[in-house]
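Omission of a single protein chain aside, the complex is shown with its protein chains in their original locations.
Labels A and B are assigned to the chains in the order they are written; within every chain, residues are numbered from 1.
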Amino acid sequence: MKNNKYTKRVALLGIMGALALALSFLESLIPALPGLPPGAKPGLSNIVTMFMASSYSVADAFFITILKALFAGITRGSTAMLMSASGGLLSTAVACILLRSKKFNSGYIGIGIICAVCHNIGQLVSACLISGTWSLVFGYGPLLLLFAIVTGCVTGTVLKLVLPALNRIINRL
Amino acid sequence: MKKLFGKADIFIIISVLVLSLLLFIPGIFNNNNLIATVYSDGEIIEEINLNEVEVPRTFSPKDGTEITVEKDRIRFSAACCKDELCIGSGWLSKKGQTAACLPERIVITIKGTDKTDMMTY
Partner (left out) sequence: MCRNRCSALRNTNNGNKLNTKALIAVTVCAVLLICIVLTDLVQSRSEYSSTTIAMGTVVNFRLFGSDGEQTELGLKENLTETEEALLSHRKENSDIYRVNAASGSAVSVSKETVDFIATALEVSKKCGGVFDITVGNLTKLWDFGGDNQRIPDEEEIAKAIETVSHSSVKITDTTVITANGQSLDLGAVGKGAACDRIRNYLSATRTDSAVISVGGSLLLYGNRSFNIGIVNPENDTESMGTLKLSDTCVSTSGDYERFFVEGDKTYHHILNARTGYPAESNLSSVTVVCGSGTLSDALSTACFILGYNDSLVLLKEFDAEAVFVFKDKTVRVTDGLEKKFTLTDESFVMAE
């Protein structure tokens, strides 16, 4: 029985990990948007970590975040890994708190936006640390936040739509 | 199960918008940073905020060419060409200043303008 539980977990992590990697690969094909720093992406793979955070375990949400960062490190170098890790860990942490909190009564769009904002803040801070120029905050910050609203809406809405389907997968496993 | 969108979400959107506007304001007024851009063959290879350089450093974009950065200023410190015109340009410390090493196709400029938009020489 216990064995079965672990099998389930491994299988789910495999599916979700693959999904997250596929999504981040798809995103890396999107060219840099004007006014935004190179590497600013819609953050579609956040959907996966947000789902893991809300319906499965917090630990596994972080596992996928780290997997994503390692993938970025292998495919796009150590700077990309650091950016992915800093943004991902912050936004996953916030997603875990918000999605699991009963008191926090905003909808998925709001949570999506906050996660996207946290993701961008994490990346911006690490970009500032790497380059040593804190003026990046003012140069890129405003547009990144506006961008986060858009991507947050998208990820929140998609999460809400696919959540029933994903939950069914978990239940059937 | 949480809903998709509620009053709290409007509040979140508005606060993020306000935050981004707040960040815009210092961006408009705080344009006094000295940003040095180093080009090699027309490509930007380094952007340095000279105001934030604490420890002086020297780097070499191409063999034989060295650029030295200190707080608020930047210069060519070694070149492989004979005339060494680029070193003769001395320290760059004001907006709009440019030094170039033509044989190596390396250019340093400090973007922005003090009082002049462009120099004629």
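To be clear about the criterion, a residue touches a chain if its C-beta (ideal position, glycine included) is under 8 Å from a C-beta of that chain, and two chains touch if they have at least 3 such contacts.
In this text, all values refer to a predicted model and were calculated from it rather than measured experimentally.
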{"item": "Of B:L23, B:I48 or B:V107, the residue in touch with the unshown chain", "value": "B:V107"}
{"item": "For subunit B, residues in touch with the removed chain", "value": "3-6, 10, 13, 37, 39, 42, 82-83, 89-90, 92, 94, 96-100, 102, 105, 107, 109, 111, 113, 115-121"}
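Note that only the chains that are shown with their structure count from here on.
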{"item": "Subunit A and subunit B, separation of their C-alpha mean positions in angstrom", "value": "31"}
{"item": "Residue numbers on subunit A that touch subunit B, as the complex places them", "value": "99, 104-111, 113-114, 117, 131-135, 137-139, 141-143, 145-146, 148-149, 156-157, 160, 163"}
{"item": "Sites on subunit B touched by subunit A in the complex", "value": "1-6, 8-9, 11-13, 16-17, 19-21, 23-24, 26-27, 30, 33, 35, 47-49, 52"}
